[in-house]
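One chain of protein is taken out of this complex; the other chains stay put.
Right after this comes subunit A.
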Amino acid sequence: MATTAALSRPAPRETTLAERILQDRNVLGILFMLPAAAFLFLFLTYPLGLGVYLGFTDTRIGRAGVWVGFENYESLWGDSVFWLSVFNTFLYTFVASILKFMLGLWLALLLNEHLPFKALIRAIVLLPWVVPTVLSAIAFWWIFDAQFSIVTWSLQKLGLVQGSINWLGDPQIARASVIAANVWRGIPFVAITLLAGLQTIPPSLHEAATLDGATSWQRFWHITLPMLSPIIAVVMTFSVLFTFTDFQLIYVLTRGGPLNATHLMATLSFQRAIPGGQLGEGAAIAVAMVPFLLGAIMFSYFGLQRRRWQQGGQD
């Protein structure tokens, strides 16, 4: 009996070393992560690392550079065009973000009301966001044309302006023009995301506030805005990041001109590195953006933290 039982059961097979390693949770975990890690390294870490490295060299196009330490940064420190681009970037980001926020919130509040053809209007609002930037930038280029601008034409017909307006040729007007184009393009993102946020506010809160005697302005100030604040933090962080690193719009509309008045750090970096051939210096300008972007991310980190009233908690 004992022998037959022992024979009928298959003897435990010897597991090989390879099998045992493959069955280890940690090894398996690393194995499954490898493809994703490889992608991240190849397309994210390597270019970023290369950029940072180039910033410390005097590489030019067609000539491998040597390590020069902080020389590029020292020369940028005394470079007025660089500082102008920093100023431009801040002005551009600050003004455009505020306008995008205010207009986007206003649009979201409008779209949250009962409108006829609401779905269609929402789809149309998304258009500027959907169209490729270069395409809309070319359209704006035509709108801002010194001779054929439809805006100038309209103002002339209304009798508000006599001559023509040099939309992209005058430093101050050019700054305003590119900001306007950026705002036009950025509003849909803000509006649609805030609209999604508005729709999560239960209507009964507004009804309760109405019964409590709140006017529509008080309801906005005491109910809508505080309830929306977590989403505003997310949206505006992203909006600031997108605006700060903007390149396409400026590059198509003005290429940084006139007199570098619209040069952003991103466009200046490209200008110095590729057409100018100074890869090292261009990379240094790009790396100089990192502290500012980190600042924006820190802002989002604290802004995104859940408010005290959002924290759950059971007795």
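General remarks:
One rule holds in what follows: contacts are C-beta pairs under 8 Å (C-beta built on N, C-alpha and C of every residue); 3 or more make two chains touch, one makes a residue touch a chain; residues count from 1.
We take it that contacts and distances are computed from a predicted model.
Taking the options "High-affinity zinc uptake system membrane protein ZnuB", "Cytochrome C", "sn-glycerol-3-phosphate ABC transporter ATP-binding protein UgpC" or "Polysulfide reductase NrfD" in turn, only "sn-glycerol-3-phosphate ABC transporter ATP-binding protein UgpC" matches the UniProt protein name of the chain that is not displayed. Only one of A:103, A:139, A:155 or A:214 touches the chain withheld from this view, namely A:214. Of A:223, A:236, A:265 or A:287, it is A:223 that touches the chain left out of the display. Check A:52, A:205, A:241 or A:289 against the missing chain and you find that the one touching it is A:205. For subunit A, the list of residues touching the undisplayed chain reads 202, 204-205, 207-214, 218, 222-223, 226-227, 307-315.
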